[in-house]
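Below is the structure I would like to discuss, written out as structure tokens.
Note that this complex is displayed minus one protein chain, with the remaining chains in position.
As written, the chain order gives the labels A, B, C and D, with residue 1 at the start of each chain.
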Amino acid sequence: MQVQTGYLNKVDGSSHYENKSVKVICSVTGPIEPKARQELPTQLALEVTVRPAIGVPTTREITLQDKIRGVISPIICRYKYPRQLCQITLQILESGEEETLFNVKELIGCINSTVFALIDAAIAINSIAVGVSMAVMGDGTFIVDPSNEQLKKSVSTHALVFQLVDGSKVVENVLLLDSFGNFDESTLFEVLEYGEKHALSLAKDFRKTIETKIKKDLFM
Amino acid sequence: MPLSVAEKSYLYESLANTPSIRPDGRTPYQFRPVEVYTDFLPSSNGSSRIIASDGSECIVSVKCKVVDHTVDDDVFEIGIDIANERDDSLIVESITSLFNNVAQGIDKENLRLTKRYSFKIYLDVLVLSSFSYPVSLISFGIYTALNSTYLPKLISSFDDLEVEELPTFHDYDLIKLELKVPLVFVLAVVKDNIFVDPASNETEVADNGLIVSWTNGKIVAPIRTIALNDTFTKGFTPKLLQEGIKLIEKYANDIVRALEAL
Amino acid sequence: MSEVITIVKGKGSFQQTPLSNDSRYESDDEDVYMSDSEAQQNNEDLAKSQIVTPGELVTDDPIWMRGHGTYFLDNMTYSSVAGTVSRVNRLLSVTPLRGRYSPETGDHIVGRIAEVGNKRWKVDIGGKQHAVLMLGSVNLPGGILRRKSESDELQMRSFLKEGDLLNAEVQSLFQDGSASLHTRSLKYGKLRNGLFCQVPSSLIVRSKNHTHNLPGNVTIVLGVNGYIWLRKTSKMDLARDSPMAGSSGSANGPTGATSLNPTQNVSITRLEEESSWQIYSDENDPDISNSMRQTVTRYANVIKALAYCEIGITQERIISAYEASMAYPNIGSLIERENMEALGADIINAEKMRGNGV
Amino acid sequence: MAKDIEISTAEAQFIVGALKERYRLDGRSFDEFREVKIKFGNEYGDVMVEMGETKVHVRISCQVTQPYEDRPFEGLFLISTESTPMAGPQFENGTNTSGDEVLISRIIEKAIRRSGALDVEGLCIVAGSKCWAVRANVHFLNCDGGFIDASCIAVIAGLMHFKKPDITVHGEKVIVHPLDEREPVPLGILHIPICVTFSFFNPQDTEENIKGESNQEIAIIDATLKEELLRDGVLTVTLNKNREVVQVSKAGGLPMDALQLMECCHKAYSIIERITDQIINQIKEDYKEREKYKALLSSENARDAS
């Protein structure tokens, strides 16, 4: 995983996220003055836009937007910003999967890059969200960050997002579980467990990236 | 711009009088003068521009195309465009539907070319401005535009069901299109009075409005009431409806004569 | 002529070319100009008033001060509009042929309330911008001498609301050319008992008096902005023309000049009386007769006919046109173009005759 | 636009004042085009172009579809440009009808699509029923001026870089071979249009511009965002190496002397020559880089085929 924050300079926060074959740019603008219809009296309004690498946005992107909003909302301290707006725009450069069949890797890529962009924009968050994409193969093996070919051969795919607290050492909640394909209950729990472990190790990378960023910002 | 209360009551009382006193002194059956230009669009088969004395203006183009009516017998299409109104605005849609309704009254046989082919007429109306409900204006525009329409003369045979070829036309001979679309009139009701062609200040105070269509010496569909403003709309007695119809029956011929005399 | 409708075939410049019938011009041929006769006429007229068009050099003499309708670079003064050059003292300006009404201080205008705002009304006077009528610039019920209170601010709509017509005087102009109005005289205020009509403002000539009592018991308020109100003559209207008003000196007629001091015409007690709520009433007088309404209609049509013929509108012309219009017993026939033209021609001829007579 | 970016009067005066002294904020000369950085992604037709802080990403894609009824022998080619707040606060989601955005998309359209840079007849598979639809998605990432120039470079570089899957036609049936099965085919590029944008400033009064003879107007190449916001007029010239003017757009703005505009066109030519070469070379290098691995991987298959 490679993340570069502050990739764009015309927005308040941004990140360029690359993980294997997924490449996403996220920008965060806010808190800004909302339009009248967007304004919420007590909390921050979120406008999430996902733009596909190819073609115009369809219902697929709208579904992605909704899922991202669902994950991001609980980690932002929204009551700190009443009557204000935060625009989150995601541009997918490479989806790493066949868009017509899957949206696991894109979804996870979007969520992870959004977290970085939010931190870059200095929007207050209460915890971080870490996403993991997984595929369960026919032989029962679990693959994290599967390739397009592996996705195609898999029996089920899973997008998992965990809310991490306490110095990102403890998993507090599952923010998103998005599974497709054939699997039974026990597999699902195994997937969750496996994903959780991976998320915790990923979180270390997250923190390292953020620490480097902050150090750089501080000593610039 | 709305009128003041005092203006409205003055107008209303004048119009409610017996006989009514219209703000420009017209009789109940008197229309405002109009000015008409025809046949000024060489790339259309017929055209007219009609300007009312208050500056309301509408332009009509007639274009036609040869179509296979055995495939599609919808040979008359009207598009209405009102300046400064969106195509999906209420007024554009309601007027378009009214005229589609009016077009039901035309005789499609007149557009028949051969057993297989017909002329398809595309009527495009552009209302540049209207200070009162523009349907009469549009209707006069359509009438004069069609009246100025000349179509190529057919030289191939009428019976072409077995023939594969498209109809052929004379190189320069044209024949006049004989297609009469009903005229549509707007009448306004104030108390016990009904009068034709209400001006903008009259529509502002009218209790109700009436749309009456007429062709070939008789009243035809559609006839409907129409709210001319949103403050004064009230019901009216059937007697007034009768009176309105009589008014049109009596004077519509004068209009046609004037339109034809151009 | 049909009594039902007149439909005429359009004439004028829509189809035929007014300019020239030969259809093409060569770009490298410099002498395509108007036919001789026209050119001659140009020269004659040019002598009277110099016509300039945008971008044209008006003068290269630096002595002139540059007024409206011009711009300059170094010594050169150019025209920015199409119109006639006017030189007043050392001020050079170009008067455009057309344009919206531009208010001047002291203008008597008729306006329509467009918006009720914070302590002010916005009034449509047919200008480039709405005029402003401040709450403090109107007479309020209870006399002009009382203070405006907060409750007045809250009930501004009960005095004047959107759509209401009023006549007023332009009190001052703002930097951007928009007008501030006042109605602090009894001859100004809400308009009732009549009919509104509108003509191009260029047809109204600024004069001392813009309210006239006309034959037939009709009073006209000829707004300088081209908005016109025709109404039944009221007692007030009559009082204004009564000798009493005249006694205070010929210059003190009901003109804009003395309008801030209405007590010369009306006693202070009358003023108190008139300043009651009634001045903002929406009710018309109950006794407007049919013949009165017909007279008002006839005047309205006569004015439209004058405007149609682009004849300047004055009290004298309205009256003489009104008299001439009696030849048409059917008032409705006055909306016909031929009749309007005939009426216009009558007026011009009558004036020529009179001119010759003198 | 959602929000106009405003420049304070003091800064505006400083920038324009500096221009009068022939200085630009970033130290460039008036005729200097920013360095163009072109990066290719993993896929064919994935291009990122950077000019200073301006970043534009283009992705070319294709699919088999039906040709237009009135053009049975041509494939489809579509350029879609949509901006989001990502590029800057002046852009809004969903509304691409502001003047600037319409002009950007129309100029790119005219420069590349209308000018026939892509051989659309080569996209025809079965006349009247099957053809390729090539799509260029332009993603505006960061706007620091010069969107048109950067997008145009990105789109044309993308088209040149892109390869479409090979196909086999059996009557009406079309078999599309995946990229790993058969070597994909490049698109037919008929010429390489490049846009150069000039921004004009009037250091004097409007009167001097209209009536004066001095022709003191300033023309700078490849303005940054701040310069764009302050300019009085703009000209975008599109040229190719065949010395053809592909498109010129000066949609109003400060009136400029025709000879000065001609001079701009000539200046633009030397720039487009350079950029064209850069694109061609970089694509060559990128292909070489890919071939290197491919040669290693496919040596076995090559033997099989023989």
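Going forward, contacts are C-beta pairs under 8 Å (C-beta built on N, C-alpha and C of every residue); 3 or more make two chains touch, one makes a residue touch a chain.
By our rule, contacts and distances are computed from a predicted model.
Asker: Tell me the UniProt protein name of the chain this structure doesn't show, selecting from "3'-5'-exoribonuclease family protein", "Protein ECERIFERUM 7", "Ribosomal RNA-processing protein 41" or "DNA replication complex GINS protein SLD5".
Answerer: Spelling it out: the chain absent from the display is recorded in UniProt as "Ribosomal RNA-processing protein 41".
Asker: Let's see if you follow the contact definition: name the visible chains touching the chain that is missing.
Answerer: B, C, D
Asker: Would you indicate which residue among D:E11, D:E181, D:E244 or D:E285 is in contact with the undisplayed chain?
Answerer: The one listed residue touching the chain not shown is D:E244.
Asker: May I ask which residue of C:I51, C:M76, C:M236 or C:I288 touches the chain that does not appear here?
Answerer: Of the listed residues, the one touching the omitted chain is C:I51.
Asker: Could you pull out which residues of subunit B are in touch with the chain that's been left out?
Answerer: These residues touch the chain not displayed: 40-44, 54-55, 57, 59, 61, 63, 65, 79, 81, 83-84, 87, 122, 124, 126, 128-129.
Asker: Pick out the residues on subunit C that sit against the missing chain.
Answerer: Considering the whole complex, subunit C reaches the absent chain at 12-14, 17-19, 23-28, 32-34, 38, 41-42, 45, 48-49, 51, 53-55, 69, 71, 78, 80-84, 96-100, 114, 122, 124, 128-130, 176, 178, 200, 203, 205, 309-312, 348.
Asker: When the complex is taken as a whole, what residues of subunit D touch the one chain not shown?
Answerer: 97, 99, 102-103, 105-106, 109-110, 114-115, 206-207, 209-211, 232-233, 235, 239, 243-259, 261-262, 265-266, 269
Convention: only the chains that are shown with their structure count from here on.
Asker: In contact with subunit A and with subunit C at once: which chains are those? Just list them.
Answerer: D
Asker: So which has more C-beta pairs touching, C-D or A-D?
Answerer: Between the two chain pairs, A-D has more contacting C-beta pairs.
Asker: When the centre of a chain is set as the mean of its C-alpha atoms, what distance in Å lies between subunit C and subunit D?
Answerer: One centre to the other, that is 57 Å.
Asker: In subunit C, what residues contact two or more other chains?
Answerer: none
Asker: Can you identify all of the chain pairs that touch?
Answerer: A-D, B-C, C-D
Asker: What does subunit D use to touch subunit C in their complex?
Answerer: Against subunit C, the touching part of subunit D is residues 205, 207-208, 210-212.
Asker: Name, in rising order, each residue of subunit D that touches subunit A in their complex.
Answerer: The contact residues of subunit D facing subunit A are 41-43, 46, 48, 53, 55, 57, 59, 61, 80, 82, 84-89, 93, 135, 137, 139, 141-144, 225.
Asker: Of all residues in subunit B, which touch subunit C in the complex?
Answerer: The touching residues are 1-7, 9-11, 13-14, 17, 21-27, 29-38, 40, 49, 51, 53, 140, 201, 251, 254-255, 257-259, 261-262.
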